[in-house]
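Below is a slice of the complex: some chains, not all, each in place.
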């Protein structure tokens, strides 16, 4: 079968592979819509180390093509959403009440692309179908469901991690699709003022639609100073970091009030050390938690996010700025992510 | 000065009283808008025991008329919202991370009406002004701020207590003003399906505006059966009890899934025993928490709820169905609460 | 093979059965030490409904005899402890951060005796060996490890559920082996005063060894009154219910302070309705949580409890008052649980 991926670092293109085999607990999926993600681009450039001959992509909805003999919940023909995080539920790592993201070491539950071929193919493999897949009901658009598998799950997780209470002032750093979902979910947790940080015009427009009170720019001076000014000198209760670099992170610590939380869902660059100045962090005693987390895995979480769409709590399709049609358009969509045109938030590819 | 209250059980009317004295940490408030509450009616009928010569009312916004010598944050002329729960912050009871509601025994922080004259007067007393009052900013309508001091605080607390996660299915029992605020705040915590229970037409209309997915009636059969049916046989993750009696409570336990929560913010009738059938409660081992709580006190909470209005997260004035004008209209508003006309949710009285 | 169990309600004895078959993820265990539990007696008398031809017993350590082809962590010959709660980790129910006890409906994770033959046999079956078994290190006595699989796990869970903070006053109702483990773990969470409720002399002696400050009796008047007296009129912060009936439960609610927790780990009798008097529960608003839970399942939890023994934090073998030797002694041990002699806490049977 054909798949789009990296032949080696900085060399992407079509790969010819065997259709993956289905284990007794697993499923083989035929994707119907996929979305490239900036982390696919990152990986293609060697961001997670040297890798060869790997199909990319970890965001897909599709049709179940085959299931293993011990799969009971799903059957061929079912339309499903596939979480980007699919834990091995038989591992010990999931027996941890804080997260299902790390079934062995960090990212152990991130199988697609991370440990095997991804979704930009005619078929792809999902481990443990019963716990890991989610149904898409008739009244939810498949492209909306596609937005749950990483963008909503990750963006919403930033807000869960920040533990936002009613009426708190929240800053969301970054207005890529994950940051935009953090803005939407901060509003859906009852934040009062939501200050977003970003510059891309289309994303700013959507940030306001999802509930941002103000959008500030890196270019207008130190972010922490801007936040102090906008919050009547009080600072942010909670900061969600969904973009930026080490300098931005330091500003995030500075803009947070005592008893606050800095919640990171941004992949840190491997070469970019986070530095915390003691005074910014109250000499280590100001109750500013610093958290960094990967979105929890499993089908139940994604099913609940799909329910939110079904009950009209959110419309994540505002993220989708570009729609491609046809399997052959995957490289074009991927290139768009690489180029990041000003009007881009998220592209999807309908496969027929 | 004049005040409206209970001369004795079942005998309400105008009372003539001394203007209250202001202690060194306290404030005297001149109310500008007040709202009668069904619990005032309850108290007037002896619901909290025999009481004589007590001015009623615990929901008010107003102008600070006088402050004690140790008050620094507020001054005469300030427009403020007064929480219905005003703890004595010097008591030991507040040094408890779970709630600021019980500064001595249960309800210790409920001072107005509970321990002294209430707000339906020319002036009323607030203990410890600095920690207990909240400013009303120019861009928030005073009648909207008035809705925060009990209705929003209590209704939202039901949802806080239920600890609602993204995409969970929630039932709110009761669509009086508190229940309606629980519906609104369940949506503001990211619930998916919200099933409300009630029958009054005007309230049903507003329930949908605040985010109810469905409204069911006590009259259409056992509530738990209706909930099972509406949730594809799965039951509710969380149930907020903002109305009903012991039988309703039993149904609430029955409709809740394992690992769920039943969160009560309803005053139980002193004669109405809650009974839990072992099978309904998984023989005591099904992880269905039963919680009952009074809204937390203090000015910071109310300030944050006012911020939610300021940043357009909620408009609580949809609750206000009747507006009276003039101090002399207090008895008429009170009578309306007593009579509960079909189109009533919440009346307010503008005082001039 | 032979097993001891119930032929029908109230008729126990030896059963002749096939050696269980091992699925691809599972293990077959040859028990080396087993312990009867009072819930086995309860089941034998029909306490969980009519049941026939079922081997009893859910507390065992043993030698792995066979593993399925997909088991990687354990192999024949390993000495293991078997949790009494062994979830199906491929079910959706475990994807819940609050508990792993209910993999479908309530008690779904309680497989042994509940859904298949138990451990009082030459061999028994464990579903999903990798996530569900725990190793017993050389420096931990197997009979100590045996105490973790239900007694420690359940007793400690009462204390986890009660969420005990440093210096809080705790009441533990019941001083059977589970209650004794709640006493020990209350001390191991930093409780100050621990008031235990019970009357059996041997158990009282061990209660003091595990950290009880005082032991009171049902016979000396209402428990809540005794607790008020012993706590300088302040009541208990937290109450763990590990015994008693509906009347005891009502007393538990009464003895708890506002902001407290009543944590039940006791199987409620199916005919014994819990009733809560409104005033005892602060009219539904006193922040007294009522929780009831089954101990969480899985091998990691048991492994951690075994670590506590390994690092000398607790010696659970003080529970073991009677040791039988030989497979044929299982009926005698079972009969002892039935008779409850005054010097009994927990019997074990060494099989060889």
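All chains are identified by letter, namely A, B and C, in their written order; residue positions are counted from 1 within each chain.
Rule of thumb we're sticking to: contacts are C-beta pairs under 8 Å (C-beta built on N, C-alpha and C of every residue); 3 or more make two chains touch, one makes a residue touch a chain.
Values in this document were obtained by computation on a predicted structure and should not be read as measured data.
Participant: Of how many identical copies is the complete assembly built, when 3 are given in place?
Facilitator: 4
Simple rule for what comes next: only the chains that are shown with their structure count from here on.
Participant: Where the centres are mean C-alpha positions, what is the separation of subunit B from subunit C, in Å?
Facilitator: Distance between chain centres: 41 Å.
Participant: Any chance you could list the residues of subunit C touching two or more other chains?
Facilitator: 96, 98 - these are the residues of subunit C that touch more than one other chain.
Participant: Enumerate the contact residues on subunit A facing subunit B in the complex.
Facilitator: Interface residues on the subunit A side: 156, 160, 165-169, 185, 187-194, 213, 301, 303-308, 310-311, 313.
Participant: In their shared complex, at which residues does subunit B touch subunit C?
Facilitator: 93, 96, 98-99, 101-102, 105-107, 241, 258-259, 264-279, 281-294
Participant: Spell out the part of subunit A that touches subunit C in their complex, as residue ranges.
Facilitator: 24-25, 70, 73, 89-92, 94-98, 100, 128, 130-131, 298-301
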